[in-house]
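Here is chain A:
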Amino acid sequence: MIKKVFIFVLLLGVGSIFLSLSDNFKEQKELKGIGRYYAENAADELGAANLVTAVVVTYRGLDTLGEVSILFLTSAILGFILSLKKTGSEDDKQVFLPASEILVTASKVMIPIIFIFGAYVFINGHLTPGGGFQGGAIIASAIVLSILAKPESKISHSFISTIESIAGIGFIGAGILGIVLASGFLDNRIMELGTFGTLISAGAIPIIYIFVGMKVGAELTSILVNLKETKNIE
Partner candidate 1 sequence: MNIYVKLAYTLLGLLIVINWGMLMGATMRKIGARMAGRHGIPFHQPWINLLKNFSTRTTITHGIMYYLGPVFRLSGGVGLFLFMPMVFTGAVDGPWTNFSFEGDLVLILYFQVFGMLGMALGAGEGGHPYSAMGIARGLAQHAAVELPLTLAIVSIAIQYDTLSIYKIVEAQQGSILNWVLFTNPFAAAAIILAMLGALGHSPFNLVKAPNEILIGPATEYEGTYLGFMMTAGAVIHVMEAVLFMNLVFGGANSWLELIVKSFLIYFWSVFVGMVFPRFKIEQSITWFFKVPFVLGVLAILMYSF
Partner candidate 2 sequence: MIYIILSVFLGLFIMVMAIVAVQTDNLKVAIIATGIVSLFASIMFLIYAAPDVAMTEAAIGSGLSTIIFFYVLNKIRKSND
C-alpha cells in the first residue's frame, strides 16, 4: 500500500513534468517549420498528393527504412527465439480443433478480397490515406483469417522469407538508385513525377510503397505464423 502511495506521488511528479511541457496550451494557428515547407512544396517537389506519404517515403525515408527494419528485426528475433527448441518436437503434432463452417466458407471469399484491398491501400498510398504499412497490416490480417479458417495449414517460411528478402532488397535498391539517378538515398525522383494526382505519379513512391507493403505484410505474417507454430508450453 505504501508502495502504491509512493508510486502515486511519483506519478504526480511525472504529471507535473508533463504539465509544464506546454507553455500555456494556446492553440496553434499556423503551420511552422518543416511542416510548413512540406505543405508549400512537397506536392511540387515529389508529386505526391498525400503529404504524409511524401514525408514517410521520401523526406523521412530513412525513418521508414528503420521502421521496416524494426519489424524485420522483430520477425527475425521471433523466428530464432521461438525456433530455439522447436527441433525434435516435430513428432508430437499440435492438435487443432476444426474451425466453424461459416468461417471456412467466408474466408474463402474474403481472403482474396482482403488481399486486393491491402494491395490497393499501398499502391494508392501517395494519393489516399494509407500506404505500405496499412496495406501490409491488412494483408497480414488476411493471413490471420486463413489461419483461423484452417488451423492445421502450414505456411511456408521459406516463401515468406523470400518475399521479405526480395521486397527488402528492392527497397534498398530503390534507395541506392536514388543516389545514382537522383540526388540522394531514397530520393523518389528517379522516375518521372508524372501527372499530379494520378496513380502513376509521384516518382518511385508507389514502387517503394509496394516494396514496403510486401515487406511489412511478409514480416507481420511471419510474426503471426511463428507465434502460431510455437509449440504449447508443457
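A few remarks follow.
The rule we apply is simple: a residue touches a chain if its C-beta (ideal position, glycine included) is under 8 Å from a C-beta of that chain, and two chains touch if they have at least 3 such contacts; residues count from 1.
How were these picked? Simply put, all candidates are chains of the complex that A comes from, given by their letters.
As the structure is a computational prediction, the values presented were derived from the model and not from experiment.
Contact annotation for this complex: of the listed candidates 1 or 2, chain A touches only 2. Those residues of chain A that touch candidate 2 in the shared complex are 50, 52-53, 121, 129-131, 133-134, 137-138, 140-141, 144, 220, 223-224, 227-228, 230, 232-234.
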